[in-house]
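Pasting in a structure now, in structure tokens, and then I'll have a few things to ask.
Removed from the display is one protein chain of the complex; every other protein chain stays in position.
So, subunit A:
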Amino acid sequence: MSANVQSASPTEGKASTGRTISALIAKFRELGLLAFIVILAVGVQFRNPSFLTWENLTDIATNTAILSILSVGMMLVIITRGIDLSIGATLAFAGMVSALTVKHNPGLNPVAALLIGVGIGIGCGLVIGFLVSWVKILPIIATLGIMNVFRGFTFEASGGKWVSAHQMPTSFKSIATGSFLGINNLILIAIVIYIVAYYFVSHTRTGRRIYAVGSNPDSAEVSGIRTGRILLLVYTIMGGLAGLAGVLWVSKFASAQGDTASGYELSVIAACVLGGVSIAGGVGKISGILLGSILLGILNNALPMINVSAFWQMFIQGAIILIAVLVNALVKRGIDRNNLMRRKI
């Protein structure tokens, strides 16, 4: 679409220098969401001056890192018209196993603990991917069942007990509290994952195939894409990221419980939907889910700071999410209409 604009004849281009700016903006469909986040941040700042401080912004980023990592995987799954309800359970299971491992081997290198978590997550993801791609069970049913299975595993692995802070070695806890070049490890890991994910979905063949499978599975199949493999891949990536998030979660809160992150999948799906990922499949951008996660992160951080009663907090949270989706949808509709009008026939 942007190519069309650029190739417009010079006379026409001169007449509309304003249009090139609008074309630039038009490329960035999540504008509505970004504007909304800025307005929200300014509003909260008026209520509580300590909101836009370096310390608080770092806190927001640290607390949002895990959510944003999970949104990447969830976006890929949703793009293929699927959904993964089991990630909270996968996260808890991977976190619990890595916590138990370091409890019994305090000398273990924290990187090994991370790898164990990711490995378990990938295993869990492979099972779901197999059920969805080969056995062809609806993703919502498959992951709903698997969710309970993994929760059961978590309780069974721990014997219903918690792994507490004093049972974890300092090296394990410092995965989440440590920093590199002054930036917290959690934020760094999230940034790396976003860069890799951006390259993967926009610049690799496999990445583009994920979109193809999501927007039209039949024509993808006809054009020679092995949809089964793509499905297996996205659920495995999701599982791996959930496993990673599990280790980070346990390390961050220094506690592993059977009901860790129970219901967290809904926050992740919310972040994706807020970021413009379409539940119908085929649509979704890395920049969108990043903004969606940030919006949720800001809400979680800001609501306790604006000093309203707990009941109003829930109302405000729901209202803001609805308004954000609405604004985003309206802006998008406008941009799409402009794009249509600009199109040369």
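Methods note: a residue touches a chain if its C-beta (ideal position, glycine included) is under 8 Å from a C-beta of that chain, and two chains touch if they have at least 3 such contacts; residues count from 1.
Here is the rule we use: contacts and distances are computed from a predicted model.
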Choosing from "Phosphoribosylformylglycinamidine synthase subunit PurQ", "Rhamnose ABC transporter substrate-binding protein", "Sarcosine oxidase subunit alpha" or "DEAD/DEAH box helicase", the absent chain's UniProt record names it "Rhamnose ABC transporter substrate-binding protein"
Considering the complete complex, of A:45, A:101, A:177 or A:339, the missing chain is touched by A:177
Per the whole complex, from A:181, A:222, A:310 or A:340 the residue touching the absent chain is A:310
Touching the unshown chain, subunit A contributes residues 48, 50, 53, 55-56, 59, 63, 131, 135-137, 141-142, 144-145, 148-149, 151-152, 155, 160-162, 164-167, 177, 253-255, 257-260, 300-301, 304-305, 307, 309-311
